[in-house]
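What follows is a single structure, and I will ask about it in a moment.
Missing here: one protein chain of the complex. Every other protein chain is in place.
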Amino acid sequence: MSAAPKSEKERVGVYVCHCGTNIAGIVDVEDVALWAKKELGDDGVVISRDYKFMCSSLGQELIEHDIEIEGLTRVVVAACSPHLHEATFRGACDRAGLNPYLCEMVSIREQVSWVTTDKVKATAKAKAMVASGVERVIHNEPLDRMYVPVHPDTLVVGGGIAGIQATLEISNSGNKVYLVEREPSIGGHMAQFDKTFPTLDCAACILTPRMVDVGNQPNVELYTWSEVERVDGYVGNFTVTIRKKARYIVEADCTGCGICWEKCPKKVIDDVFEAGLGYRKAVYTPFAQAVPKYPVIDTETCIYFQNGKCRACEKFCPTDAIDFNQEDEFITVTVGNIILATGYDTFDARRIPQYGYGRLANVFTSIEFERMCNAAGPTDGEIVMRDGVTKPKSVGIVHCVGSRDNRYNSYCSVICCMSSLKFAHVVKERTDAEVYEFYIDMRTAYKDYDEFYQRVLEEGTHFIRGKVAEITDAARQPGEEGKLIIQAEDTLISRQRRIPVDMVILSTALEPRPDSKEVGHKFGISCSANGWFIEKHPKLDPVATMTEGIFIAGAVQGPKDIPTSVAQGAAAAARVLCHIGQEQIELEPVRASVNADKCSGCRICNDLCPFNAILFHEDLMVTEINQALCQGCGTCVAACPAGAITGSGFTNNQIMAQIEGMLMFSESNGMTRVAEPVAA
Amino acid sequence: MTTVIDHTAEAVLDPAEIPKKSYLAEVVAATPGVSRLEMCIQCGTCGGSCPSAKDMDHSPRQIFAMIHAGMKDDVLASNTPWYCVSCYFCTSRCPQEIHITDVMYTLKRMAIKANLYDDHTAADLSKTFVNQVENNGRSFELGLATRHYLRHQPMRLVGSATFGLEMLSKGRLDLTPHKIDGLDQLKAILKKAKELDKVEV
Amino acid sequence: MTEQFEPIIIGFTCNWCSYRAADLAGTARLKYPPNIRLIRMMCSGRMDPTFILKALSEGADGILLTGCHPGECHYLEQNYKALRRYLMLRRTLPQFGIEAKRVKLVWASAAEGVRLAREITTFVEEIRALGPLNWKDSRAYNNGYGVAEVEVSTEVPA
Partner (left out) sequence: MEKYLLYPGCAMERSASAYLDSTMAIRDDIAIEFEEVKDWNCCGATEYISVAQTPAHALIGRNLALASQQINGTNTLVAGCSACYLNLSKTDNYMLEDDKLSEQVNVALSAGGLNYQPGTLKIRHLLDIILNDVGLAAIREKVIRPLKQLRIAPYYGCMITRPDPNKHFRNAEYPQSLDKVMRALGAEVIDYPMKTHCCGGHMTQISESTAYEMIRGLLYGATQYKADVMVTLCPMCQLNLDAYQENVNKHFKTNFNIPILYFTQLMGLAFGHDAEELGIGKEFVSPGKALAKIGIEIPEDQASPKTKRKKDDPSLPMPAMPKDEEVI
């Protein structure tokens, strides 16, 4: 089979973009343009131009002008990836009265100039791709835009500061938000902190009001101690199943009075909120200002759940709000858009044994230290050593623990320099200890950050530029006994130094949640190699994802500080509100349809569709495809033995022609063939 | 951008990045496998980890900066590689996974050729050792020690005589070297290998 | 030594993963041989074996099929169908006198620009080693298989 005969009537315009030197630097764009006019004339190319920036307004006007004056019926733009500018050029065609789907883009930047070094071969490849674009576009058909209605409700996953911000922005605009949080309370990491850099205002003071707002906002349906179980559907209309884990507390009756956890006899180390530095009861709320105020019973440690005795909480609860028989609930909601703000975890410092965390008592992690500084924390804000009483006389703060290290995380965790400076300040403020900061590079970008660095310098903190080699309790010289010795090269004086200190704080890296891959899969978005979710465009579309209707905000997308997380929360909300405001979203009109006359009723396609878009009419013995359900993957199209199914936008004719185009000049386009043909 | 941080990318960037014929390229080429020397970020983990750093005239980190800067003679005149005890702390801790110890071996080989480092103690120890091995197929501690001390610290030889005697009395030292049977075979192999390297030791 | 043979390879990419991996390879300025030309489809499930036979008959020396990793398909499970067709095709090709090795299936997620660049580089070398196909001029093709291909290839148990 070969593509339909080449059309005589189509008038094709070819536009080759220089993209400054991005393309023109490697591909001889002029030559490509001239060549297209000459070699592809028979295929209907009547105009072929090269231009510095096709995406510029002038570039677009060029296309519009040619459509109007030269009567182009097809347009091929050889430039960057269609994922970047397809919409731009389709728009241009549309404005000039040409059906936008009669415009085709060929990616000669991402797929040619940026990945090829040999100019001749690059130009040859560009020509082949232009040819394929031309051959394909001839077979393009005018398509009508497709729209889906947008459900006005939104799902926000993750109740950290980013999720809270997004939730408030959307709910305050009068739209409904379902906020799902895995832990018993919203607040996220920020709730664990004491002070926030660079202004040093207390985290609780600025966070808790927002948490309360979320709790009081009637448009917010809050699901804490809950997780998203499954997600179906697509942009505008997702069906989400939420697992509401049993709290064993009847929320309707609970007043949050706290008697249950006062009376609970079981004290356990709190690995989550207190980062292992403090204790909680088996029935607990993570912290005093928790939203919602309802506690949860941790069945792993609850004496009653473990060996059937106790029930102290039940005995003393004034409102009989304890219900040991409660079970997980499953709630199904429909939403138009989803924002993922599931945040980060911190690096396990035990993975770097030479830093001694877990072995040397007075080595702490940054998150432990945050809890220690916190007035509501395990030490009431006292800065003390592991014995709980002694104030340190000297403190070493180690940067880049698990960051900027190919053996752990090759990226920079962004916040550690600033939080380490914050720690130095806090130690100075609350003790008379000498403070030593060990850093590779001091990264204090953004407003007022470097000013804060200046301030900490003034306070007399010692800065040693060198990545710490090891932390040991093995003394070598007198004066080292009983201390922790931090050994590093002071790279500014090129000497190895051993600094004895009482306490060490490891500024551990920010890492993706361990289950980020599964979560990404659940929501149909992908993670980068190191586990952060991938944004649609790193600069121009940082909160959208490849999947329409799924947005990301905060540290899920990469390490971030509070201001940036808040900004992203708001940004994601804005994107969602835009969808809601439009009430409907345009979709690629890529859909499969059956030509009933051709359909032999063989039913091969019937069980191919995961979206159940294919139905079979027993009476007529023909298959039909439900346009609303079809997602346009084209699997059924490829499978139909009778060729009765067509996939708009990607028809057999289009693809066949594209293949022909790519190969039609293969002998003459610089790909020389020397070896003998193999006997087939 | 986030998605590119995938550090396997470096494998793709690698040698093209290094200007040809630079001293850096020279050192990289003389080191087996992938040394990643061009990836140094000057963090000082090596200098901080090195057990003999305090005796080095330049910390390993500094040496790498000098290599990048093309200060060939200063590098080859430095005692740094000769104080390397091959403990591999730097190599296993380097956040950039640079094969530091192997680079030190490379620098030793280059230094012997260039002959710019005035104290020959270490170089000669190596050479003497190699010599013993080439003539016997096995190392020979007594011969090694005596020949080495005779050349460098004759006084020490006297001092260490008792030491040697005790080693002998404890049966931990041979008086005569143990020769392997396939000595000629070994010599042939090493001869060929030296031709390939264009070195005569 | 004669000038080395430059194979021509057609690559089929999935709009959601491998095509974006190609974009990423570009933005990361990774280098790979220009012998490959990519065709975008919405999903590897759209891959009709006819396309492959078409490309080979039009002068391609090798075909690289790419899609999302199993379990990561944007359309849930269609890449598994691509896999089945691929395996079936590998069995069919020899009947046309074509080495099965000329068609290769590779998974590449949107984040795996590096991986895609590597796979392309290796595949180009593999095909270079196999030499040109020149199926168009080959006996098998003129015996009519070339024409028969449509019938054969569409009998795909999906």
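Per-chain residue numbering starts at 1, and chain names A, B and C are given in the order in which the chains are listed.
Definition applied: a contact is a pair of C-beta atoms (placed from the backbone, for glycine too) under 8 Å apart; a residue touches a chain by one contact, two chains touch by 3 or more.
Keep in mind the model is a prediction, meaning the values are calculated, not measured.
Considering the intact complex, the chain excluded from display touches A, B.
The chain not shown here is touched by just one of A:208, A:472, A:494 or A:564, and that residue is A:472.
In the complete complex, the residue from A:205, A:361, A:375 or A:492 that touches the missing chain is A:361. Although one chain is not displayed, subunit B still touches it through residues 30, 32-34, 51-52, 55, 82-83, 85-89, 91-92, 99, 101, 105-106, 108-109, 112, 121-123, 125-127, 129-130, 133, 137-139, 141, 145, 148, 163, 166-167, 170-174, 178, 180-182, 185-186, 188-194, 196-197, 199, 201.
Touching residues on subunit A toward the chain that is not drawn are 269, 276-279, 350, 352-354, 357-359, 361, 378-379, 384, 386-389, 470, 472-476.
Simple rule for what comes next: only the chains that are shown with their structure count from here on.
The distance from the centre of subunit A to the centre of subunit B, with each centre set as the mean of the Cα atoms, comes to 47 Å. Residue positions of subunit C touching 2 or more other chains: 27, 30-31, 110-112, 114, 117.
Within subunit B, contacts with two or more other chains are made by residues 1, 3, 6, 8.
On the subunit C side of its complex with subunit A, the touching residues are 2-6, 8, 10, 16-17, 19-20, 22-23, 25-27, 29-32, 34-35, 37-43, 45-48, 50-51, 54-55, 58-60, 71-72, 74-78, 81, 85, 96-98, 109-112, 114, 117, 130-135, 137-141, 150, 154-158. Note for the complex: subunit B touches subunit A at residues 1-3, 5-8, 41-50, 53-54, 58-59, 61-62, 89, 93, 95-97. Residues 354, 400, 404-407, 410-411, 440, 465-470, 487-491, 494-496, 528-530, 532, 534-535, 538-539, 557-558 of subunit A are the ones that touch subunit B when the two sit in their complex.
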